[in-house]
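Got a structure here, written out as structure tokens. Questions coming.
Every protein chain of the complex appears in place save one, which is left out.
Naming follows writing order (A, B and C), and every chain is counted from residue 1.
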Amino acid sequence: MDVTRRGVLRGAGATGVLAAALATGLLKPERALAASWNKAAFDAKSALDALKSIGAGNTLESSEIVIEAPQIAENGAVVPIEITSKVAGTKSIAVLIEKNPFPLAGQFHFMDGALPFVKVNVKMGESSIVRVVAEAGGKYYTATKEVKVTIGGCGG
Amino acid sequence: MAGPMKARAKMQGSYADVRVLMNHPMETGQRKGSDGKPVPKHFIQNLTVKLNGKTVIEGEISQAVSRNPVFTFRVGGAKAGDKVEISWLDNKGETNTTETAIA
Amino acid sequence: MNTKLIVPLCAAAFAAAPLAFADPTADEVAAIHKRDFHKRGQAGMDRVAQDAVQRVCTDSHNKPPADLAKALEGDELKAIPFPSGSLIGDWKKGERVASGGRGMTWSDDPKKPSAGGCYNCHQLSPKQPSFGTIGPSLTGFGKKRGSGADMQRYVYGKVYNAKAYSLCSNMPRFGSSGTLTEQQIKDVTAYVLDPSSPVNQ
Partner (left out) sequence: MTKRRFRRGAVLAAALVAVAAGPALAQDEKEEIAKYQKMIAEGSPAELWELQGEDLWKKKQGPKNASLERCDLGMGPGKVKGAYAHLPRFFKDTGRVMDLESRILYCMITLQGRSEKDATKRLFGNANQPSEMEYLVSYVVGQSRGHKMAAGMSHAKEKDAFEMGKAIFFYRAGPWDFSCASCHGEEGKRIRMQDLPVLSEPPGAQKAYTTWPAYRVSNSQLKTMQWRINDCYRQMRFPEPAFGSDATIALTHYMAVLAKGAPYAGPGTKR
């Protein structure tokens, strides 16, 4: 299989081929997991620290990143967000909920024909700015959208 | 033990729309269980989308993704009948995989 | 399977004719509630038995005969224990009572204070976008109507027992039902009337 190193590690981990790889001594489990999930970025308590941890300390505002999200979410437990990057050569998209205790919600890497698009449901503890950062040509582009989380009915 | 998982893939012009549904608690570690004790963190960290065996999307996600996650992706360079395989790995080392043919 | 045949035939008849089957009697309706519900937590079976107001409003579809309504409203009004002196409490505490929704359900701890759930049905502070519309908007209520003794008495009384003012109102009788305390109702009155409350900003 012609894949990147990251691909081998992640793909193996996720498909259960991991067990086979471990058995044959190809990988140590800590290494496989540590390499595939950016712990520092996910543990960061501010959006800025999370961005630094994914290498996006400097970002450029871009109108070519489209964030589709409701301005009002009736339930913070499920806030649907749809992201499209029109920045040419987008390799990855990161989603940050700035007011969440751990702002980074996810980062998606696209290769071999995958379009820089993702639709995901996220949790929001309170009304917040949703920040999206797209990586293309070694640069980081960003756009934001505000989502208000309202109080539900009947004292919810 | 992983609950059910389901994927659907459909050509939409030049790309395939891939939608995947996963059964997972996505525990943040902040919620209290019925016994009043915090429920430990338990969430999917990685997901992989493969087209005909080749990895095309890799996701790293946090506990901020909603319970029972649903994702939609778009995969270019695909055609009807191609095989799409999606798998996840969580912080406890549990995994699950599903595959579907593009319609 | 004759059911398969019967259903479409009767469905057609039903579409053409108005519904006119025998209504169950009030006693039958009370009886099914008594039989098919059970006590849970603080919600005891006394709660499914109707009092005079509930019975009259149910039977009249919330349009009671005027004289009967007037008489019952009078009874309800007489039963409100208006405290002496100012009825204006602390609007900040009142805001919490207005925003919260807990209390009185079978899953609520009866030892903890209840809230009023005002925002479920009313708009109050213009800064709170999440409000219901079952009741009228109360935004700027104190600013428009002042906060004199009569107005204080009206708001306090209305929260304590809305049925004293409009017999079949959708609004609960927060005082009479034991949901809110005298102090909580004073605090809500302040939230609605106090010039410094966000409701009047």
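The rule is simple: a residue touches a chain if its C-beta (ideal position, glycine included) is under 8 Å from a C-beta of that chain, and two chains touch if they have at least 3 such contacts.
Keep in mind that this is a model prediction, so the values were computed, not measured.
K.L.:
Using the document's definition of touch, tell me which of A:55, A:80 or A:113 contacts the absent chain.
P.N.:
In the full complex, the listed residue that touches the missing chain is A:80.
K.L.:
Need a quick check: the contact residues on chain A for the chain that isn't drawn.
P.N.:
68-75, 77-78, 80, 82, 119-121, 150-154, 156
K.L.:
Taking the full complex into account, what residues of chain B touch the chain not shown?
P.N.:
So the residues of chain B touching the missing chain come out as 3-6, 21-23, 25, 31, 33-34, 39, 66-70, 72.
K.L.:
Spell out the interface residues on chain C facing the chain that's missing from view.
P.N.:
Residues touching the hidden chain, for chain C, are 1, 3-4, 6-11, 14-15, 18-19, 21-24, 28-29, 32-33, 35-40, 43-45, 47-50, 53-54, 57-58, 61, 104-107, 119-121, 123, 129-137, 139, 163, 170, 172-173, 177-179.
Just so we're on the same page, only the chains that are shown with their structure count from here on.
K.L.:
Approximately how many whole Å separate the CA-defined centres of chain B and chain C?
P.N.:
Their C-alpha centroids are separated by 46 Å.
K.L.:
Just curious, how far off is chain B from chain A if you go by their C-alpha centres, in Å?
P.N.:
The computed centroid separation for chain A versus chain B comes out at 13 Å.
K.L.:
Please compute the C-alpha centroid of chain A, do the same for chain C, then give the distance between them in whole Å.
P.N.:
Inter-chain centre distance comes to 46 Å.
K.L.:
Of all the residues in chain B, which ones touch at least 2 other chains?
P.N.:
Residues: none.
K.L.:
Going through chain C residue by residue, note those that touch at least 2 other chains and give them in order.
P.N.:
Touching at least two other chains: none.
K.L.:
Which residues of chain B touch chain A in their complex?
P.N.:
15, 28, 30, 45-51, 53-67, 69-78, 85, 87-89, 93, 95, 97
K.L.:
Considering the complex alone, what residue numbers of chain C touch chain A?
P.N.:
Those in contact with chain A are residues 99-102, 115, 117, 119-120, 129-130, 132.
K.L.:
Contact residues on chain A for chain B in the complex?
P.N.:
It comes out as residues 1-4, 6-7, 10-11, 13-16, 18, 29, 33, 36-38, 42, 77-79, 82, 97, 100-102, 104-115, 117-123.
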